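What follows is a single structure, written as structure tokens, with notes after it.
Note that this complex is displayed minus one protein chain, with the remaining chains in position.
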Amino acid sequence: MNGEMEILEKVKKAFGEKAETAPKWERQSEIKVPLELLHPLLGYLRAQGFGHLAMISCVDWIEEGEFELVYHLWSYEKRLHLLVKTRIDRENPTVETIIPIFRIAETYERELHEMFGIDFPGNPNLTPLFLEDWDGSPPMRRDFDTRKYVEEKYGMIDLTKELWKREEPVLEGENGED
Amino acid sequence: MGLFRWSQSRSLWMMHFCTGCGAVEMPPTMTSRYDMERFGIIPMATPRQADILLITGYLTVKTLKRVVRSYEQMADPKYVIGFGSCTINGGMYWDSYNTVKQLDLYIPVDLYIAGCMPRPDSIIDAFVKLREMIAKGEANGWKRYRENLEWYRTNQAKVFNVEKWSAIEP
Partner (left out) sequence: MGTGLKNLLNPLDAVKYLFKKPHTIRLPYEPKVIANRYRGIHVNDWDLCVGCGNCARICTCQAITMVPVEGIEPKPGSTNLRPKVDYGKCSFCGQCVDVCPTGSLKLSKNFNLISTNREDYVFIPSKEWDSGPGTGWESDLEYSILNFERVEMPERPPEERRKDFEPVILGFSREQAVVEGMRCLGCALCMDGCPTRMFIPQYIEAITDGDYEKSLKIFYVNNPLPEICGTVCTHRCEDACVYSRRGQPVQIRYLKGFGASRIDDRAKVLGTKVGTKKGRVAVIGAGPAGFTVSYYLRREGFDVTIFEALSVPGGMMKVGIPRYRLSQKILDREIGFITSLGVEIKYNTRIGRDIKLSQLLKEFDAVFLGVGFHRGIKMGIPGEDGEGVMQAVDFLRKVNLGEEVKIGKRILVVGGGDVAMDATRTPLRLGAEEVILSYRRREVDMPASEEEIKEAKEEGVVFMTQTLPIEVLRDANGKVTGVKYVRTRMEDQGPGRRPKPVPIMEETFIFEVDTVIEAIGQTPDYSLMEKEIREKLTFDKSGKRVVVDENGMTSVEGLFAGGDIVNYRGDIISAVADAVKAAKGIARYLAGK
């Protein structure tokens, strides 16, 4: 527990109030920062011994119109898992690449570019990774209608269309009157 | 002609396209427990030498492209076995955005084996049935492919998201 508090305090000292830090559970803590502090923070943490960028994940907060990027960092010396979280605009998702800090980020960013449509200026290789000949919107976005896409593209035989539906009540005020 | 077909049915070389989970069922089928070699079926790694193309499960768009290319490289007569529910109607990947649901829209399938995954018993049974079909001259998927090449090409082009697609001239 001590190691965690130590690094979180250090981050607090270096980045001030803008970096929200919270221990999650044993050997895992999270740091929430605004986008402009992301790169300095990642650089700082790398220098602190968090040399392993395990992955970059993304959460689609569609109701709030934001993507949340989560950078998973691991330190072999401290045996600590840090989640660095930052929120970006969903309409125009752009984050400067972190390849200068973590070389491995190239592949992760490539995947996020493909699955969520996030742009990473500075990444030289934002070509399709898994999806060949993709024509839909990025599939991991929550507004991507998987079933509609599948039906149109692959001609799925959907048996559930025949599925019996139970009777539903028409409540007062729901039928447009009231 | 009958003797010719009979001899064909006794010596089938199989290319197993093991990208799906069904691949795990192949080792017991090949080895001494089920021993498929006694039916004259030998695993073969190259398409040009193979008679059977075994699709063991789901295919993504990306692998489908390679499968079609491999299939077209195989020499006639050639047979396709669709293995597991995924090749019939998508299986558990029925609503996945990146796997094809009905294999026979893209390549002609001679025989399906249901299951998730099918047991080696089913696979042996399917081989025996395929042998009978070949001996009787019923396994004509390769002829279908030739006759309806345009139709298959259109379907392939649709999932590959291009106007026109050909395995020979990519």
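Going by the order they are written in, the chains are A and B; count residues from 1 in each one.
Going forward, a contact is a pair of C-beta atoms (placed from the backbone, for glycine too) under 8 Å apart; a residue touches a chain by one contact, two chains touch by 3 or more.
For clarity, every value in this text was computed on a predicted model and none was experimentally measured.
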| item | value |
| --- | --- |
| Chain not shown, its touching partners among those shown | A, B |
| Options B:Val24, B:Cys116, B:Leu149 or B:Val162, residue touching the unrepresented chain | B:Cys116 |
| Option touching the unshown chain, where B:Gln8, B:Thr63, B:Gln102 or B:Asn161 are the choices | B:Gln102 |
| Contacts of subunit A with the absent chain, listed as residue ranges | 157-160, 162-164, 166-172 |
| Where the unshown chain meets subunit B, residue by residue | 32-35, 38, 85, 88-92, 94-95, 102, 104, 109-116, 118-119, 121-122, 124-126, 128-129, 133, 138 |
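As a working rule, only the chains that are shown with their structure count from here on.
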| item | value |
| --- | --- |
| Distance between the centres, which are taken as Cα means, of subunit B and subunit A, whole angstrom | 39 |
| Contacting residues of subunit B [partner subunit A, same complex] | 61-62, 65, 89-90, 94-98, 100-102, 105, 158-162 |
| Complex contact set, residues of subunit A against subunit B | 130-136, 139, 144, 146-147, 149-150, 153-157 |
